[in-house]
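Removed: one protein chain of the complex. Kept in place: all other protein chains.
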Amino acid sequence: MRRADVVAAIVVFAIVVLLPVGIFAYQFKEKPHPEGVREITVIIHTFEHGGFQPARIVVRKGERVRLKLMSYDVTHSFQLLDYDIDTDLIFPGQPVVVEFVASEEGTFPFQCNIKCSPSHQNMVGQLIVEP
Amino acid sequence: MQRNRFFFIGIAIIVLGAAAAGFAWVHRPAPTEREFEITARQFAFDPPRITVNLGDTVILRVRSEDITHGVYIDGYGIDVKVPPQEEAEITFVANRPGKIRYRCSAICGPLHPFMVGEIIVRPNIPLAGSAFLAMVVGVVALGYAWWRKEA
Partner (left out) sequence: MDDEAVGAKVTRVAETKPVKIGWKRDLLQLAPFLRWLVFQRWFQFTLIVPNLLAFTIVILSGIFGIPVGAKNFSIIFVWIVWWALLIVVLVPFGARVWCAMCPIPAFGEWLQRKSFVSFVSQGLGLGKRWPRQLRNLWLANFGFLTIALFSPIVTTRPVVTGFLLLGLMAVAVVMHLVFERRAFCRYLCPVGGFLGLYSMAAPVELRRIDAEVCRQCRFKSCYRGSTPESLKVGGIGGYGCPNFEFPGGGMERNTYCLLCTECVKACPYGNITINLRPFGTDLLVEKGWKLDEAFKAFIMLGSAILYSIIMIGPWGTLKSWANLGGWGFLGYAGMFLGSILVLAPGLHLGMSALVRKIAGTRSVPLSEVFVNTSYALVPLGLFGWIAFSLAFVLPNISYAVSVLSDPFGWGWDLFGTKSYPWTPYAPGIVPYLQVPLLLVGLAWSVFVGTGILHKTFEEAQARKASVPLTAYLIGGTLVFLALYLG
């Protein structure tokens, strides 16, 4: 009957070791993306809990940028007016993806345009387009 | 003998209850239009409970005091988002008696699933009916238990 224990041990090992490793590997592996597209995930909390992360997004001029905007608490939105970006509401669990070409050099502010907490007006970040 | 008396009292209670219900039904107020200002905030609606009459046209003007919320009315298929600084207006006819629960439909923080408000549509027939039924069920169950112990 010891064979059953060996099988059981393998099953348990697969569940508590291989599964977590697999999950993290799947999530954090290098994702192949089309030539020239910069994919950046922006996690959004209310200002009290960290605001935009990263709040400073640095890209190269001419790059095609794809921002995956994910709310981690309540409803937010994302405005980058210099690039004509103004999303609808971003609900938690429903990432919103915006894409643009960083054609202009400089520093551009972005913000959340929906009141999401008492210090909502502080929810700002910067897009820096380097030459 | 005692069983007969119980039976008589039971019948009397049912007749009286039916008469009271019938009276309330006949004299129920005529439907009108009712407007309510409702403030939504984490994690409640204010006022928590409003009361209308059966057949009333209910207008809810909902404003959020903090962040984006929503109003989903159970059983009426209404779902409106309420962003801050905007007023959502909801109109419906309260065509079923009893308690209507409405709940927030935009995830607004940890206790969001428990952000509910109540509209009581009078006459609250389900409450009165089920309370009456509970008493009947309790008494019948007791009678049955006694009868079975005897048998």
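When the chains are written out, they are named A and B in that same order, and each has its own residue count from 1.
In this section, a contact is a pair of C-beta atoms (placed from the backbone, for glycine too) under 8 Å apart; a residue touches a chain by one contact, two chains touch by 3 or more.
Not measured: the values here are computed from a predicted model.
Taking every chain of the complex into account, the absent chain touches A, B. By the touch criterion stated above, the residues of chain A touching the omitted chain are 1-2, 4-5, 8-9, 11-12, 15-16, 19-20, 23, 27, 68, 70-73, 92-95.
By the touch rule set out above, chain B reaches the unshown chain at residues 41, 43-46, 48-49, 72, 74-76, 96, 98-101, 103, 105, 107, 110-118, 120, 124, 126-127, 130-131, 133-135, 137-142, 144-146, 149.
By our rule, only the chains that are shown with their structure count from here on.
Separating the CA-averaged centres of chain A and chain B is a span of 43 Å. Across the complex, chain B is touched by residues 73-75, 89, 91-93, 114-118, 120 of chain A.
Across the interface of their complex, chain A is touched by residues 66-68, 81, 83-85, 106-109 of chain B.
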